[in-house]
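To keep things clear, I will list the structure first and then write my remarks on it.
Shown here: the complex without one of its protein chains, the others still in place.
So, subunit A:
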Amino acid sequence: MTENYRAGIVTCAKEDRISNLPEHLIDSILERVPLEEAVRTSILSKNWRYRWTTMKELVFDQQFSKKFAKNGAFGHNGFIRIVNKVLFFHKGPILKFHVHVPNMFLDNFEEVDQWVLFLSRNGVNELLLNNSNRRSELPSYLFCCLELTKLELHKCCFKPPLEFEGFLNLEKLRLEDIDFGARLCGTKFNLPQLKKLSLLKCTNVYNFNIKATRLQELIVYACHDAMLLRLLDSPCLLLVSIAFEKPIEDFVRVEEMNLATMLSNLSKVEYFYINSYFLKFLIAEKIPKLLPGAISSLKHLWLLDIQLGDLNQLHAVLCFLRNSPNLEKLFVRHFDMDPRVDVGPASDHLESPNCLDSTLDQLKIVEMTCLKGSKPELLFIKLLLAHSPSLQKFTIKPSRASDVQKRYDIAKEVMQFPRASTKAKMFFFDPEP
């Protein structure tokens, strides 16, 4: 090698250096290239003929699916055939496998099951099965993939075999549009390493029971029959995000839950995200003024689609603020009130002297978006400004639907409000187009 360098750059210019890179480096280069191009490198030269076959990651992403979906499943160059071909040619362990099964006519998912079997024998660590067809039954082979650290499933029926106890290495689990079926009946799955759990739009979630003592993040979106208290029962929980999609009248409640119980379960939670449907669910019963214990760990609070003109929601928000002495960041996305609703009671409450009787000492950043400029909104801003001595940044974004005059009015009003913090900077942004 030294001779080359003494000879200067000229000799290097014509050499084929890339083919001589160590295998793991070529793997990492090929993994950054779309899969069909990585496979295409097999016609570059003798050296490269089977170079792609040792790639540790196989990603058949959505772009790939779209491209090959039009060939049908089993047609020439059809999706299933291509995946089969790639798996056949591949050798060595496959650590990461992502497949988006496109929307095409499939009378059964036999091939997909076979892929999972193949992967389970190859020590797969990260598996993503996305499915645009009708719901499929998960193969039992999936539950043999015990080295899994990351699992993401879409549109399946989750039916593990009776003796399945849990994925002992799983750290991240995301289940979207999954039906847990009625058979589980309280089997507790042991997921000792699980750090992050996301359940989105799943059904029959009340059957899903896990033991995850290291769980740090929990996201539950539109799972209306989830047993939240059970899922929240984890000592390391740092981030909790719960949102419902439908108003409470539309579904049957499986759990007794109210604001107080909810918050008393969030002893270590630092990040809390909720939306208004869930909030309404929590406050269906009485809202306490002061909770039994303050949520001292809460640092970031995100309230999505809140209607400050609704007195109940307003009370709930104030309850949160009152009980979170260490809150550092507050984000509120507002949602329009029905114009027929009278916002008088809410405004009056906000103007009353002891509405928020504690100061938010640690509050540094506030962001409010989709504002329409109604009286409760403005009064809420005034309240926050007056009660946050450490405030550094306050951002306001009016709603897209408001006209220029309205935005101007909001800005004018907000400018007048007295501020408790000398360092507070106000930012007024135009809404995103």
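Before moving on, here are some points about what is shown:
Methods note: a contact is a pair of C-beta atoms (placed from the backbone, for glycine too) under 8 Å apart; a residue touches a chain by one contact, two chains touch by 3 or more; residues count from 1.
The definition used in the following text is that contacts and distances are computed from a predicted model.
Going by its UniProt record, the hidden chain of the complex is named "SKP1 component dimerisation domain-containing protein" among "Replication protein A 32 kDa subunit A", "Calcineurin B-like protein", "SKP1 component dimerisation domain-containing protein" or "AP-2 complex subunit alpha". Among A:Ser45, A:Ser264 or A:Ser358, only A:Ser45 touches the chain that is left out of the view.
Residue A:Trp302 is the one among A:Phe164, A:Trp302, A:Tyr408 or A:Phe428 that touches the chain not shown.
The chain not displayed touches subunit A at residues 1-2, 5, 12-22, 24-25, 28-30, 32-34, 36-37, 39-49, 61-63, 67, 76-77, 82, 85, 196, 198, 200-201, 217, 219, 221-222, 239, 241, 243, 245-246, 250, 271, 273, 275, 277, 302, 304-305, 333, 335.
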